[in-house]
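One protein chain omitted, others in place.
Going in written order, the chains are labelled A, B and C, and every chain counts its residues from 1.
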Amino acid sequence: MPTIHEPAAITAEMKEAKKDYLDRHTPHVVAPAKVKKGEAFGVTVRMGQDYVHPDLPEHFIQSLQLFRGDKLLGSTTYAPGAATVGRETPSGFQQVTFTIALDAPATLSAISYCTMHGLWTSDPVKVEVE
Amino acid sequence: MPTIHEPAAITAEMKEAKKDYLDRHTPHVVAPAKVKKGEAFGVTVRMGQDYVHPDLPEHFIQSLQLFRGDKLLGSTTYAPGAATVGRETPSGFQQVTFTIALDAPATLSAISYCTMHGLWTSDPVKVEVE
Amino acid sequence: MPTIHEPAAITAEMKEAKKDYLDRHTPHVVAPAKVKKGEAFGVTVRMGQDYVHPDLPEHFIQSLQLFRGDKLLGSTTYAPGAATVGRETPSGFQQVTFTIALDAPATLSAISYCTMHGLWTSDPVKVEVE
Partner (left out) sequence: MPTIHEPAAITAEMKEAKKDYLDRHTPHVVAPAKVKKGEAFGVTVRMGQDYVHPDLPEHFIQSLQLFRGDKLLGSTTYAPGAATVGRETPSGFQQVTFTIALDAPATLSAISYCTMHGLWTSDPVKVEVE
């Protein structure tokens, strides 16, 4: 099957040595630590923490997907340059915010696809429910 | 071609008579009236203003797409119940927020797809650039 | 809403004058004229009859969608160069074959999206059921 790059499988040395490459290819899930049962809230999937991924015709992030455990909640697809008017360095991090609700505590994660460097997954993020 | 329901083509009488049906099937684009050239900002595509669309296995919003003029900026796809833990009445409006940037004034619009009632388009929204 | 180019709205003169441009941007639905009730069969959505659309990073067909009346049956998304190893002139027409079944006569149509020239629809194709 296609390689899926996973943060937990990358050593600290590697993370330091290939910092910008790894950072900009890793999706991050940004969600509240605790939410109210059944109430809608926003979850952002964002590429990179410190480095911005290019958005070039021959090298762009084609999709961002949000999962609750093994369940796909939403999947966003892009064409190259679509969101960044074709600059080599986009003016912001590529991100999408989904609106979801939870009935029980959940682990959220994301998968991204880069047209040059393939599939990448986020670290899991736990959300408590009160 | 498939019917694309368009707000401008629906009479005021019809809008009043089938208020909830029409409202919950119409995507709305929520964006700032003016943005800075080349700076990233959020654009939300949201189903309904006053009425919430169901999220049932046999009747759900499968996709939301954002366009700049004729150009597709992003497309989000859902599975039924994905974002609403299977309630008949979701706790919030179905919506997704894209991050985009503009170099010139633009007209944004959205297309949604309901698995029972087909394709719908938003009113256009103009965004100025300073 | 975004322009949707429709074959029926294009004059014969225009079709002759801009033959290759129009041909390669128009999706075609290829289906049997008659099928057996409830039996699976293949329906191909293909870009162009005589001219092949480019598959370049800055100009490619990003999606092909098949509809039965107003109902979306399947939607296929591509990244640039994905299916054609990056040649300027792909070796074949871009196409996808869906497997569907019908209980009653139906009208099938397709919508395609080109990253430079936007949304296009096919002529409708009727399929009888016996």
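Descriptive notes on the structure:
Keep in mind that, in the parts below, contacts are C-beta pairs under 8 Å (C-beta built on N, C-alpha and C of every residue); 3 or more make two chains touch, one makes a residue touch a chain.
Everything quoted here is computed from the prediction, not taken from an experiment.
Residues 1-4, 6, 62-63, 67, 69-72, 75, 77, 109, 111, 113, 115, 117-119, 121-122, 124 are the ones on subunit A that touch the missing chain. Against the chain not displayed here, subunit C makes contact via residues 38-40, 42, 71-79, 82-85, 87, 90-103. Subunit B residues in contact with the hidden partner, per the touch definition given at the top, are 56-58, 62, 77, 79-81, 115.
Keep this in mind: only the chains that are shown with their structure count from here on.
Closest to the middle of the protein, by Cα centroid, lies chain B.
Ranking all chains by how far their C-alpha centres lie from the centre of subunit A, first place goes to C.
Taken over every residue number at the interface, the positions common to subunit B and subunit C amount to over half, indicating a same-residue contact. Note on chain placement: the centre of subunit A and the centre of subunit C lie 32 Å apart, centres being C-alpha means.
In terms of their C-alpha centroids, the spacing between subunit B and subunit C amounts to 25 Å.
Contact of a single residue of subunit B with at least two other chains is seen at positions 71-72, 75, 77.
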